[in-house]
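Chains shown are a subset, placed as in the full complex.
Going by the order they are written in, the chains are A and B; count residues from 1 in each one.
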Amino acid sequence: MAFEYPRTIHFPETDAAGVVFFASYLALCHEAYEEALASAGMRVSDFFAGERHGVIIPIARSEADYLQPLTVGDRIRIRVRPERLDAHRFAISYEVVRSGPPEKTVARARTEHVCIHATSRERVPLPAELAAWVDAR
Amino acid sequence: MAFEYPRTIHFPETDAAGVVFFASYLALCHEAYEEALASAGMRVSDFFAGERHGVIIPIARSEADYLQPLTVGDRIRIRVRPERLDAHRFAISYEVVRSGPPEKTVARARTEHVCIHATSRERVPLPAELAAWVDAR
């Protein structure tokens, strides 16, 4: 079962077209990814700032399909599904659903993440607790 | 009693100093203001996009004191207190508190808002339901 992150759309995410700016969907998806890690017991700052393990996990690729506009006050849920790519890499799929009725999928996105050593920038295996989370899905 | 908005600090709010960027505190405070209006039964989009009443309510001034840094994963609550300034204007005070233990006030901010007509841009009185919310505090 996918992790779900509930969220309300706020004014700072919108642009002069009156709707959420396309790049802000990806920031919302990253929030959902952080919440998924936290709910699995991981300290998010460890993974993003390389404070632990000496590993950082930059995003190597993103894709998104924007199906419907979102406006201020909309209630959404973001479904987060990790997927293992290889020893050093994983992907996350996101489905952004606007609460209804009727409920509606308004965007789909995907990010690819690669584990590298913070200083050498060589590829390294996923840290154990992250691997456990990715592989459990 | 002040309205309180709970929030977790996410990665997109931070900057290369490793902490929340100063201008992002104000975006967080605006989120809290939106949530306070919503919890009082107002449709936030009405007030920001001028879709109703023909009134828009731009922010005329902001102030903020940044007392402590915030990092990814920090849990905060933002206390929101409106205050009437005159027939056309009100202010909101924000206290940003990092959850503990020990609990800590990490920032204080204040915004001033002025009601104007969407097309003539003349000052107009606060819409009734907004006035009721401001004056009840």
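Here is the rule we go by: contacts are C-beta pairs under 8 Å (C-beta built on N, C-alpha and C of every residue); 3 or more make two chains touch, one makes a residue touch a chain.
A quick note: this is a predicted structure, and the numbers were derived from the prediction, not measured.
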item	value
Full count of same-sequence chains in the assembly - 2 placed in this view	4
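One rule holds for everything that comes next: only the chains that are shown with their structure count from here on.
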item	value
Mean-CA-position distance for chain B and chain A (Å)	27
Chain A residues touching chain B - in the complex, by the definition given at the top	8, 10-12, 18, 27, 30-31, 34-35, 38, 43-45, 48-49, 71-73
